[in-house]
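One chain of protein is taken out of this complex; the other chains stay put.
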Amino acid sequence: MSAPVVPSPRAGGEPPGGEPVLAIDDLTVTLGTRNGPARAVAGVDWSVAPGRTLALVGESGSGKSMTVLAATGLAPRSATVTGRVRLLGRELTTMSETDRRRWRGRHVGFVFQDPMTTLNPVLTVGRQVTEACEEHLGMSRRQARSRAVELLDLVGIPAPERRVDAHPHQFSGGMRQRVVIAMALACEPELLIADEPTTALDVTTQAQIVELVADLRRRLGTAVVWITHDLGVVAGIADTVAVMYGGRIVEQGPVDAVFAAPGHPYTRALLAARPRPGAAGEELAAIPGAPPSPLDLPAGCAFWPRCPVRGDARCAHELPPLVPIAPGHRVRTFYPTTADGGATADPTTADGGATADPTTADGGATAEDRHQLRPEDR
Amino acid sequence: MSTAAVAEIDDLTVWFPSPGGPPVRAVDGVSLTVRAGETLGLVGESGSGKSTTGLALLRLVDPTTGRIRVGGEDVTGWSRRRLRGLRRRVAMVFQDPQASLDPRRTVGASIAEPLVVHRLAGSADARRRRVAELLDLVGLRPETAGRHPHELSGGQRQRVGIARALAGEPDLIVLDEPIASLDLSVQAQILNLLRRLQRDLGLTYLFIAHDLAAVEHLSDRIAVMYLGRIVETGTPTQLWREPAHPYTAALLSAIPVADPRVERDRRRIILSGELPSPTDPPSGCRFRTRCPQARPDCAETDPPAVEVAPGHRAACLYAGEAVRAMRADPPAPVTGGPR
């Protein structure tokens, strides 16, 4: 007997929230590369509760994917991982490789960016969708097939009885990603990890996949970790957001708070740099320079060399702590801005007042500071 | 702004043969005019034929039928040799700056290539000076000339790609997804750079992208493509405020907005189904198989482009009306946000 997909007996009774499905604490990943050690992730902690979506946002090299790979034991061999990772109450870092693989396979589903490389071109999608389940749940071929049809139906593939025997190349990009999602959900995992699942897709297809995952989460109560660089997608899908830069979390909080009142200059600058529909013709507030390489991270705040606030010497030498600016909203900067757009009083520079215009990315520093820092400012 | 046409595409079709089947109709009856000094945005999803249209302008793909005029000259039948001259007048910036630069050649050599090929700078010394000048134009240091592409960041590489496109002082630059593979924090830099160069040098752009927000930001006019056809043209404001073609409206509604409050209350038009095969496009209106407002006669009549406002045209039998109906009554399954 195949397990019914909707409603899942496990997910059905459980209200969103509660004990975290995945909790990581002080996770640090150092990669041994030919060019020396690269600190890909440093001191990251977050957790995700059942039925909730955590969005990990960052640019290339920010460590957003590596965080999740390392947490689930999928980091490359050259990586040194420290910290604690609890998946459904069990510590993953101290488990044996075999136990970890089994525990992960049973409770975590993965969706990656490119569905074509995730799927095996020579197997039918039906075989692939249930491959993992057959192992973990001990299903027969027959059960597996009917379960595959059920799963394809769940992810919105039309005529699943027929499509179950098709090969991946017979599907479009969006449909392939649906197959991958079906594959990830096959064992009814408590956690779905989606690593840039819509980046390779067109915007109208992206909208379909975002809706699908949101809907599945609601119906199955799955916790979702969604890794992306697209702030628009984050706004649509996340409950909480963790913004990463240079391997660290620079801002973390409820999605509304982070978008309405970003506390970190990087988050503010990212939001300001997006071309907004309906506001054509304006000069964009670009961030100068490029994201740092994990091989060559600045000593203090990783964003300092590009920062519009540009604080003081402390920013260049000292790592800012992750400080709370509102309940559940933390920011790693010496110059956080609060909901009203003003800078909070900094203990060392007592004159940190509010700026006039919260939309300028300079919002963190006082006008006086700015004048002092950049004599050539015109 | 001058209204002289830099490039004109007239009823262009580009069909690619597919083994053992009907040809792939990548571009199927497209007419476009790029005017001097403007940015024409060409938007569409994968398979819309937007990139093929751009390649056809440089004759990097051969038109099956139709005519291409550049600077008033019909280049449709030009020989290989004459085309090399065309390619000084029309330059191209590619999507992936890493892939579009020869990994074994220095940045300086890549930028100087148009100068060498078209004998534009006499001596090696003059060439070096011109390369330094071009690097400065795109905001890079002159020393960058000695570097290899892999030593640069993605944004710097794309600046090099732009400098190379500028080297021959082209009349038109085709920008094929120039920011799509860049980091978010770098995209704005490149958009600003393109805008500044256009202002300072009086450039003309054909800006091809899937990202409607970016296209809208840079363009004076926008053409939206679907399945080898242009379905709507107009100014960014016209398209944004009052899209007249249902596909444009769906495309706009699919763009995620970086504001959770907006996203939550948004009524999204989610297109059902898949892009039809370009080997066998639907009869009549090509969008009808996915159009929430499709009516019986849409399958019979190939809709001509009608003017819905000055300079605003849409190829829909119910232009304007269909979108108003869609917005008033979005399809059922998408109501309610993810929460």
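Every chain is named by a letter (A and B) in the order it is written, and numbering of its residues begins at 1.
We adopt the following convention: a residue touches a chain if its C-beta (ideal position, glycine included) is under 8 Å from a C-beta of that chain, and two chains touch if they have at least 3 such contacts.
Assume contacts and distances are computed from a predicted model.
Matching "Aerobic carbon-monoxide dehydrogenase large subunit", "Oxidoreductase", "Spore gernimation protein" or "Peptide/nickel transport system permease protein" against the UniProt entry of the left-out chain gives the name "Peptide/nickel transport system permease protein".
In the complete assembly, the contact with the undisplayed chain comes from B:86, out of B:9, B:40, B:68 or B:86. Interface residues of subunit B facing the missing partner chain: 58, 60, 83-88, 91-92, 94-96, 99-105, 113-114, 117-118, 136, 139-144, 146-148, 150-151, 153, 155-156, 159, 161, 164, 168, 186, 189, 192, 196.
Operating definition for what follows: only the chains that are shown with their structure count from here on.
Of all residues in subunit A, only 53, 59-60, 172-175, 202-208, 210-211, 214-215, 217-218, 229-239, 255-256, 259-260, 269-271, 273-288, 290-291, 306 touch subunit B in the complex they form.
Residues of subunit B that touch subunit A in their complex: 45-46, 153-156, 183-189, 191-192, 195, 210-214, 216-219, 236-237, 240-241, 250-263, 268, 270-271, 274-275, 334, 337-339.
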